[in-house]
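A single protein chain has been removed from this complex, and every other one stays in its place.
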Amino acid sequence: MANLAYIVVIAAGAYTYAVLTIGPDTGNGGFQHYILGYQLPFFAAVIAAAAVGAGVGVLIGVTGLKRIRQDYQAMVMLVISIMAATVIGAAPSFLGGEPGISLVPNPFSNLSAVTGAWAYVAMVAFACLIGYLVLRKFTGGPMGRALRAMRDDEHAAAAMGFSVVRMRLLTQAVGGAFGGVSGALLVAFIGGWSPGAWAYVETLALLTAVIVGGMGNDFGVTLGTFVIAVLLLQGVQFLPQIRSHTGLTEALGWMVLGLLTIGFLWFRPQGVFRERRPKYRLRPDPTGDPSSGALAGRRG
Amino acid sequence: MHLLVQSIGFGVAAGAVLSLGAVGFTLQFGISNVLNIAYGALMSIGAFLGLFMLGLGLNIWVAMVLGGLAVGACSVLLNRGLITPLVRKGMQPFGLVIVSVSAGIVLEYVIVAVAGPATQSYGNLSGATLNFLGWTLTTAQVVIFGIAVLLMVGLHLLLTRTQLGRAMRATSSNRTLARSCGIATSRISDIAWFMSGTFCGMAGIALAITIESFDFTLGSIFLIPMIAAAVLGGVGQPYGAMIGGLVVGVVSSVSSAYWDPAYQSVVAFGIIIVMLLVRPRGLFGSSSATRKLLA
Amino acid sequence: MSAAPEDAPGSGRIAAPITAVESTESAGGPLLRLTDLVRQYGGVKAVDGVSFEIQPRTITGIIGPNGAGKSTVLTVASGFMPPTSGHIEFDGRDVTGLPMHRRARLGMVRTFQIARVFEGLTAIENLMVAVPQQRSLTLKGLVVGRRYWRSEEEEIQERAWQLMKTFGMADKANEKAGRLSGGQRRAVEIMRALMMRPKLLLVDEPMAGLNPKLTRELEEVLMTLREQGLSVLIIEHELDTVERICSEVLVMAWGKVIARGQMAELRTRREVQDAYVVG
Partner (left out) sequence: MRKALVIPVVGVMAVVAGCGSSTPSGNAIKPGPINIGVVAPFSGPAAEFGTLISAPCYAATDLINQAGGILGHKIQCTPVDDTGDPADAVPNVTRAIATISNFDLAVGLETNTAATTVPLVNKAQINMVTTNGLTNYDTTTYKYFWRLTPADDANGAAMVQFAYNKGYKKIAVVFENNSTDTGNTPGIEKAAAKLGVKLLTNTTIPADASSYSSVASTVVSEHPQAIIFDADPQSTATFLSNYSQLTNGKLPPMITATDSLTPDWYQAVSKAVGTNFIFNQVDLVGSYFSTTTPAFYTYRSALLANPKTHALADTLASVGPPASIYDGINVMALAMLMAKSADPTVYNSYVNQVVTPKSGAVVVDSYAAGKKALAAGKKIQYVGVLGAVTFNKYHNFAGAFAAARFTGSTTSRNAAIMPGSEISKLLG
């Protein structure tokens, strides 16, 4: 099940990176307030963001352990993500409140804008590559098989001797660490972070990406993220503004997003790319006749 | 002390609107078993329909009834056109939540496309201010409270005294069993969606009257306290939702008087999470409703 | 995986999984012992003071009318649900407070009343996943990678193929389990349980929905497994089946065990007949 509070993990990573690199809040005329305010080097802060992301992921995961119906769980997750944004927004001296934290340092700030952006893309691409390789360890092979089994039926998995709690928290921690890193990279690029940047609707956009791409397919998810994020949401910016109707273009973007989600769930719930399962081949074995045994091919 | 009494009064006034919305929400959930997040958007539609009808020169209370019925029709359409077909396709509850979230967003931006994103207002309809029991309420708030009470009593009579009500309760507690007893559950479901939509639309217009100023996000902002009320009272329990609405209203009002008002909405969030995780049946829910909730 | 000798005519096809069963003579005493087991739902006692033992290498049946508490006994025994009171001992060890997955690792594996397969996995993957302590799922396995767990994975695959062939489902191995028929799902579920090399198999109405021929074949499987050292606790409605395979039968009604013994003898007992009539 997709985690509707995932955006909180991204936010946690972003805030962690921000307060660990930005320096004390008395700087810059003291116009913003936040805790910590260290000036750690980039990589240390990213690692810390991963750790905090993992921690927050596990915390969210713990609430998900309670056996309630999945739509209720979805609701709890949505509420958690809205609540987290509200609480952070209402506490101005904790993480900058509603205005958020700005002037977060960029690791390439001494390069020019364009070179810096390219350097950043290169770095993010590298991070993605590493992330993909780590992810493959989890989604491919026997580990992926076990996780998929748990996703299909937790009770049956527990009956098979799997510690559902441990595996769930493990996946939450790994997912959380990923979210934390992506939050850190994002905030280092943007330079600022505020509750408005992680409203629950952003979760919907992430979810649409996953649904369109195909939930069980790493490549599909990546592709979906590109299609949705870049083409749709950024593409809307290139449309001519309809002057007489403020907000119409923007509204169209959102409607397309919503309809796309519904349309895919309706017509092609598996997404553009299906989940693929490995095929195993039977070794040649002269004694076995594959189709002759008990229970073969009969309808029960 | 005076502040406490007063804020309880505000809470009751806000709670009446909340109850109205929460009852509709919980009624539909109880019978069709679908968590409808698009409910908030339907509420906004109700508020904008009210605005449209005020523009036509209708009386606000007439507009409230008509708007409610119109939203009821929208609600049935949503069920027939989207939810039921997907349920038939075997979509899981989690998928349905995503669908209703998406549908809600689409509906909201349909409002933006038609009416624009600007802030709207019915104008000052609150009437004279009334003082009693140390409470300060406007005439409109009292009328809305009255309407809410009337609707609740009406719903109570419908559920307990009529054949339809019995059929609805039967469907709510066990759909399969009800169907095997010859109850046309899909028709009951339609009726539930319609009634839910009607409550929703009326709550939207009532909210727009009391809040004075609103935009297309009206309903989705209000959805969280409404769900909190429904969850507090036990999901699927109309009576629970009535009480839940009042409790959530009073608690958030009192909390914002004595605590940082910025945290006002956090109270509602807290109620939802604590209730669902600690006592999912709600304060008034039966254990059969609990079994529905548990996976 | 040792070879599957074709040494027992008529039951040779299922010889392979049985060698997978671990030695059950470990503790000497009864394999499973339930003492004064009570399970309440709200105010209702679904199980009301049940005590019994299961010896190694036996098939024990539970019969009784609907609502007698049979499934609840199995559910509580497997650890899916905690008992309200009472004790559960498995293989000489108190497992009352142990969660289901820990009991499964000790060798007590259950199947479900309605077969539960991992629908997104292929049939053979359903089997291969059922080795919870495989190396590939450890931290070391994640870090070191394939060379740490490859040989074990190959062995698991080999065993899974043996079972698939035994149950005659090798041609369905790469089919998504979600597309299998009810009987095939049942088979996958039982094969999956066998992959774990259990000492005790808890099965809930495995014959439900199977045609008579299939039922007989499954009976045969279970009996061969027992000969190889497995114990089975089976809930079954079909009394003929129970009579054929069970060495001991418990009759439950109203949450209590009202009679126990051999099926043939029980059929004649008055209280058993009464329970069925009333139920």
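Each chain gets a letter, A, B and C, in the order it is written, and its residues are counted from 1.
The definition used in the following text is that a contact is a pair of C-beta atoms (placed from the backbone, for glycine too) under 8 Å apart; a residue touches a chain by one contact, two chains touch by 3 or more.
A quick note: this is a predicted structure, and the numbers were derived from the prediction, not measured.
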{"item": "Missing chain: touched chains present in the view", "value": "A, B"}
{"item": "Of B:75, B:102 or B:138, the one touching the omitted chain in the full complex", "value": "B:138"}
{"item": "Contacting the left-out chain in the complete assembly, out of B:3, B:62, B:77 or B:157", "value": "B:3"}
{"item": "Candidates A:60, A:77, A:90 or A:211 - the one touching the absent chain", "value": "A:90"}
{"item": "Touching the absent chain when the full complex is considered, from B:69, B:115, B:164 or B:221", "value": "B:221"}
{"item": "For chain B, the residues touching the chain missing from this view", "value": "2-3, 6-7, 10, 13-14, 17, 117-119, 121-124, 126, 129, 136-138, 207, 210-215, 217, 221-222, 225, 253-254, 256-257, 260-262, 264-265"}
{"item": "Chain A, residues in touch with the chain not shown (by the definition above)", "value": "10, 28-32, 86, 89-90, 92, 97-100, 102-103, 109, 112-114, 117-118, 120-121, 124-125, 128, 182-183, 186, 189-194, 196-199, 201-202, 205-206, 225-226, 228-230, 233-234, 237, 241, 246-247, 249-250"}
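Just so it is clear, only the chains that are shown with their structure count from here on.
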{"item": "Central chain (by mean CA position)", "value": "A"}
{"item": "Chain at maximum distance from chain B, centres defined as averaged CA atoms", "value": "C"}
{"item": "Cα-centroid distance, chain A relative to chain C, in whole angstrom", "value": "39"}
{"item": "Distance from the mean Cα position of chain B to that of chain A, given in whole angstrom", "value": "31"}
{"item": "Geometric centre distance via CA averages, chain C-chain B, whole Å", "value": "48"}
{"item": "Chain C, residues touching no fewer than two other chains", "value": "none"}
{"item": "Where chain A touches two or more other chains at once, by residue number", "value": "none"}
{"item": "List of chain C residues in touch with chain A within their complex", "value": "4, 6, 13-14, 78, 80, 99-102, 104-105, 109-112, 116-122, 124-126, 128-130, 132-134, 136-137, 141-142, 145-146, 149, 153, 157-158, 160-161, 164-174, 176, 181-187, 189, 192, 196, 209-211, 214, 217-218, 220-221"}
{"item": "Touch list for chain A against partner chain C, complex", "value": "137-138, 141-143, 145-146, 148-149, 151-153, 155-164, 216, 275, 277-280, 282-283, 285, 287-288, 290-300"}
{"item": "Complex contacts: residues of chain A adjacent to chain B", "value": "1-2, 63, 66-76, 78-80, 82-83, 86-87, 89-91, 201, 204, 207-208, 211, 245-248, 250-252, 254-255, 257-259, 261-262, 265-266, 269"}
